[in-house]
Structure formats: structure tokens, C-alpha cells
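Note that one protein chain is taken out, while the other chains of the complex remain in position.
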Amino acid sequence: MDIFIQQVVSGLATGGIYASLALALVMIYQATDVVNFAQGEMAMFSTYLCWSLLQAGLPYWAAFFATLVIAFVGGVLIERIVIRPVENAPILTIVIVCIGLLVILNSVAGWIYTYIQKPFPSPFPGKPIKLGNIVFGAHDLGEIGVTLGVLLLLFLFFRYTTLGLAMRAAAQNPTSSRLVGIRVGWMLALGWGLAATFGAVAGMMIAPIVFLDPYMMFGIQIYAFAAATVGGFTSPLGAVVGGLLVGVTENLVGTYVSFIGTELKLTVALAMIIIVLLVRPSGLFGRSFVRRV
Amino acid sequence: MGLTKRVVALLLALGAVTVAGSGVAAAQTVVGVTATEIKIGNTNPYSGPASAYGTIGKALGAYFKKVNDEGGINGRKINYISHDDAYSPPKTVEMIRRLVEQDQVAFVFQTLGTPTNSAIHKYMNQQKVPHLFVATGATKWNDPKNFPWTMGFQPNYQTEGRIYAAYVLKNVPDAKVGILYQNDDYGKDYVKGFKDGLGDAAKKLIVLEQSHEVTDPTIDSQIVNLKNSGANVFFNVTIPKFAVQAIKKSHDIGWKPLHFLNNVSSSLGTVLKPAGLDASKGLITALYMKEITDPQWKNDKGFQDWVAWMKKYYPEGALDDQSNAYAYNVAILLTQTLKQCGNDLSRENIMRQAANLHNVELPLLLPGIKVNTSPTDFAPVEQEQLAKFDGERWAVFGELVDASKK
Partner (left out) sequence: MGRGSGAASKSAGLVLILLLAGLLPFALSGFRLFQFTQVYIYAIALLGLNILTGYNGQISLGHSAFYAIGAYTTAIMIDRWNIAYGWTIPAAGIVCLVIGFLFGRPALRLEGLYLALATFALALAAPQILKYFEHWTGGSQGIVLSKPKAPLRLPLSEDQWLYFLTLGVLIVLFVLAANLLRSRTGRAIVAIRDNHIAAEAMGINSALYKSVVFGVSAAYTGVAGALSGITIAFVAPDSFSVFLSITLLTGVVIGGLATISGAIFGALFVQFVPNWAQDISKAAPGAIFGIFLIAFMYVMPHGIAGFLRLAWIRVTRPAVTGAKVETKAR
């Protein structure tokens, strides 16, 4: 039984990682109707910036919040400079531009910071917490806490603030939004900025666990996609539940289904996506896809 | 290639045919070599998932710059051409063909990666172009009978696996072994060597094998399973990123096995320190190089020369990246080989000399380890020594293990 609980706990910890980036993906999808393939790399790059600030001698929280500001401004600039020119092009053109952004950020990070992995500090105590035979890191707990905090913020923002509503409206129906006086262009830029900020939070929470290197987000982004797909791309809550679900399922299947073992762990996570989608084509918590005919 | 260039090339080719027809000067035209220059080809992943190794290709170039600044080799400057293959076998084939057929290099050197080199293995041998000191730890490069144009460099993974197995058999009376490996050729080679080394005992001693993918964010689940299996020996075949996590996690959950860490991740500065020196205490690895972040080499001549070279010729390279030390070693070995060739830089002679290295010492090999090759032995570095981490440095112990003497 201990092993079962321990696997669930470590699955939740890993799932928390997926969930935090998945939130940023959902955020940008809600705000701009774009799946941002560069989200993980933006988060990685922000984390490197934070690392630079820490190296320059800034205390942790100062660097943390400074990074959030930089990430926000960076996100807005990316939207204004990189995405804006192809705004009205077919959706796949925007996807390809995002992929271009992905390789640029990755390559530039490797160029500036080299590919050697770097330790990244955690704001939480380093000592593991023990409950009987169950052990988990304080950072894991903190990370999940932060993710839930972000989730709550997102929920309140989209549900109760005029700005949040305006952003959703701008993404879903730009023409009508313009008619009621929403500045759609700025709403999209703001969406990118916020998503970049949440991505930066995710990056700074993930780096202490997986260490900082230009490829640190590659695998995580894949799982974050899985999480958001399982949970539904239109639901922040879904992204978090999806992340935790993927993390736990993967661990349990890898542990208990012997013919699969660890060798097909990834395949299992992916099969799970497909099964969930077959039952609920828009994810567990997603609203059904509204198609503009 | 511009039109004029192409016309010139055509004329030159025609000229060459005429000359060859007359049968006099042909023997002296050696591909890729002129009176002032020798052309060397290389592929490395400067983009794509294995970009971390791209620094090797750059460091090699930086070393040849030093050689050229000092007058070259026997009066010839080295023209080093390195292409990006993004660690994709089809791209490697393309780039190697570009080097051999278009750039017309004398030989190919330090191409990186097992799948990538596998893709060009046959081609190099059909074309009879030296394929020297490949940057991979697979075993198949030491096969002079079937592949007389391909030669490896570093000790292979299987040998290293066998070294750990021998240690377990000798020193751990009731061993229960847990293995964590990366699910690819590299991980499987290590595990195979280890199992071969254990022999018949393997089935009995190994209690659990766990694999992971490079895309896995963490390996916590695997470590938990390994601990739960009751293993008291842990054979850890992971790249640095996961090695750090494995050391840290097993420490955190209170699992204290005899921990064998593969050489690939033996960096003190980038693996052990981030994982925690305390957690790393007692790790055992097999070394063949000086670990450049290990304080014990601070005053070592070879290390200091390396640092001086890095600062002058490759300042953008990381001083805590063992790959840069690796590149330095192998570039020096190549320089030695070419010096040995004298004025005969034909492909046959380059191969002959590469197979004729005797007790060559390289500045960043562990003291006592020497490079030896022969026409029947295409594995340049074959010695390794076990080392234990004592909390500060890798303390080598026991004798040099020589894989060729078996």
C-alpha cells in the first residue's frame, strides 16, 4: 500500500508540473484562440532571465517578480511584433510562426547560456517532508500550491473582471467585440502578456525540479499539451485536473502493468489522451467546440 | 556553386582524367590534401535535441585554429569543415556525402552519435574514406575486419558496464541490483555490458530494471519503484539531467544503495554539486578522463594548458563542460596521427597511422591511461579506472582496467 501511495504522491508532484504549464497554454488559448507551441520555450527563456538576475545578486523574490514583469512585457512585444503581421492569415500560418519562435528561443538560449544544465533555487525549504513511509519534497507541495493559486486567479479574472470578459469576447468574436468598443488588438497583446507571465511562474517552479537547460520544457510541454487536451482547452480547471490525472495514471500504469512497464510509459499517457477524446471530444471539462461556419 | 565555378570544376575534372590517362601524376593527387592544406570533415548536432553536444564540434574547430596558428602540421594548415546534422540519421547521410563528394575532404573525423554514425558506417567503408575517432560509445566501431575504415575513440559503454559488474561480483556478497537506464542504444549498451559481466548470476542478482525516455520530465516514479524492490545496488545509466534527479531523489526518500553512476554523468560540477555533495558521497564511477571540475586537477599541467587554450581559442565555451575537454583530447590525438603520417596523407596511410598509435599520452586522460591501436585493434582508449566520490573529489582506486587484455 505504501508504494501505491508513494507513486500517487510522486505522480501528483509531476502532474503539478504539467498542470502549471498547461494553465499557461489554456490561458493563451482562451485569450487569443491560438495554441502556442512556443509557450514552453517562452517559459524556459523567462526562467533563464531570472537566473541571470539571481546571478547578478538580486534576492530571490525580487528576481522572481522582476521576471514576471519582464515576461509580461516580452509577451506583449511578441504579440505586437511577431504575431500581429500574420494575425489574419490561416490559423496554420500562425502555428508555423509559433514554431519559428520556438526554435529561435531555444537556439538563442543555448547560444547565450550553453546547454549545460544549471541548478535553480527553490523558494521552499529543501528538506523532504516525511509522513510515515511517505516522502515528498516541500517544493513539490509548494509548486502545486502555486499552481492552484494561479488557477484561482485565472478563474476570478475571466469570470469576474470586465477585462477578463473583454479578452474572452475579443478572442471568440473579434468583430462583435469591436462593435461594442473593445480594443481587440490590445486584448490579444494582453493575452500574450498574461500567458507569458503564467508561463514564467511555471518555469521558475519547474526549474528547481528538472534543472535549467534549454530543453527543460520540451518533454513538459508535450505533457502539458496532453494535460490540456484531457482537461479541455477551454477550461483552466480542466488543465489542472488533466495534469494531475496524467501524472498519476502514468506512474500507476508504469508500476503495476508489468508488460507495459516503464518502456511504454509515454505511450500509455498518449493512449489516455485518445481514449478521453473519444469519450469527450472536447476534453473532460471543455465546452464543446463551437465551429464558425 | 556558381556557373563559372562549375565550368572550372568540369574542366579540372576533364584535366584530371587526361592526367590519369597518362598515368604519371595521378598517384600524387590525394583527395583533400594540397601542399598547404588538409581538409577534414565533421558532423555535429548544432541544432535539434542533441545540441548540447554541438560544443564538441566547435571546440574541435577551436583546437585546429591553435594548430594553424602554430604553423599547421608538417607545413599544412587544417581546413576543418563541420556541418550540422541535427542528430538525424538521414541528415547525417546527406551532410557526409556533401563532405566526401562535394567538399572533397581527406577524411571524416569525430562524427557524433550512434544512430547517426550507423547510418554512414557502410558508406564510409564503401567509399574507403577514413571515418576516424567517432564520438560514440557503442561497441561496433572496433571491427577492423569488416569495417577497416572506421575507428572509435572512447572506451565503449559495454566495457564500462562489465567493470561495474566485476566489482559487484567481487565486493558485494548478497547483491540485489536495481537498474535505471535511458531507453535507447546508449542505455541498452550499458545494461548489456553489465549483464554480460554478471554472467549467469545476472538473472538472480538483478531484481528490477526501469527505463525512462528523454522526454520524461522526472524519474521519481522509477526511483520509488527501485527503492521498493529492495535493491541494495543501483546501476544508474542516465544522462546528466536525470542523473542529478536520481541522486537527489534517492537521497530524499532515504534509499542508500551502492550507487554506480555511469561515466557519462560523472561531472562533479554539473551533476554532483547540483544534486548535493552530501547526497553524492559514496558514488562509484569509472573514469578515463580527468574530470575537469574536480579540484584535484587544479594544479595539473594538462588541465592548466586546457584552461589557457579555452580562454584564448574558445572563450564562449563553458569551462565546466566535460565535452570541451573531450574534444581537446581527441583533437590532440588526431594531430598526433597526422604528424605520424609525414608527407604521405593518402587515405590508406592515414588509416595505417591511426592503427599504429603506441602509448600516446593525452593531457586530459587519467594518469597512466594511454592510447594504443594496431591493425587488429581499432579501439584507441580502452583503459578505465574505478573512482569513488569522497565528498570532495573522485578518488580513484584499484588498478587500471584494460578491456583489450582479455
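The chains carry the letters A and B, assigned in the order they are written, with residues numbered from 1 in each.
By our rule, a residue touches a chain if its C-beta (ideal position, glycine included) is under 8 Å from a C-beta of that chain, and two chains touch if they have at least 3 such contacts.
Because the structure is a prediction, the values reported are computed rather than measured.
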**Prompt:** The chain left out here touches which displayed chains?
**Reply:** A, B
**Prompt:** Which one touches the absent chain: A:58, A:108 or A:252?
**Reply:** A:108
**Item:** Sole contact to the chain not displayed, among A:5, A:91, A:152 or A:257
**Value:** A:91
**Message:** On chain B, where is the contact patch with the chain that was removed from view?
**Reply:** 46-49, 51, 54, 57-58, 82-84, 86-91, 93-94, 97-98, 100-102, 115-116, 118-119, 121-123, 183-185, 188, 213, 215, 316
**Request:** Spell out, residue by residue, where the missing chain touches chain A.
**Result:** 35, 82, 85-86, 88-93, 95-97, 99-104, 106-108, 110-111, 222, 225-226, 229, 233, 263-264, 266-267, 270-271, 273-274, 277-278, 281-283, 289, 291, 293
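One rule holds in what follows: only the chains that are shown with their structure count from here on.
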**Complete:** Interface with chain B, chain A side, in the complex: residues 2-3, 6-7, 10-11, 13-14, 17-18, 103, 107, 110, 114-119, 128, 135, 137, 206, 209-211, 213-215, 218-220, 222-223, 250-251, 254-255, 261-263, 265-266
**Request:** Provide the residue numbers of chain B that touch chain A in the complex, in ascending order.
**Result:** 47, 49, 51-52, 54-55, 183, 210-218, 220-222, 224-225, 228, 240-241, 244-245, 252-254, 270, 273-274, 317-318, 320-321
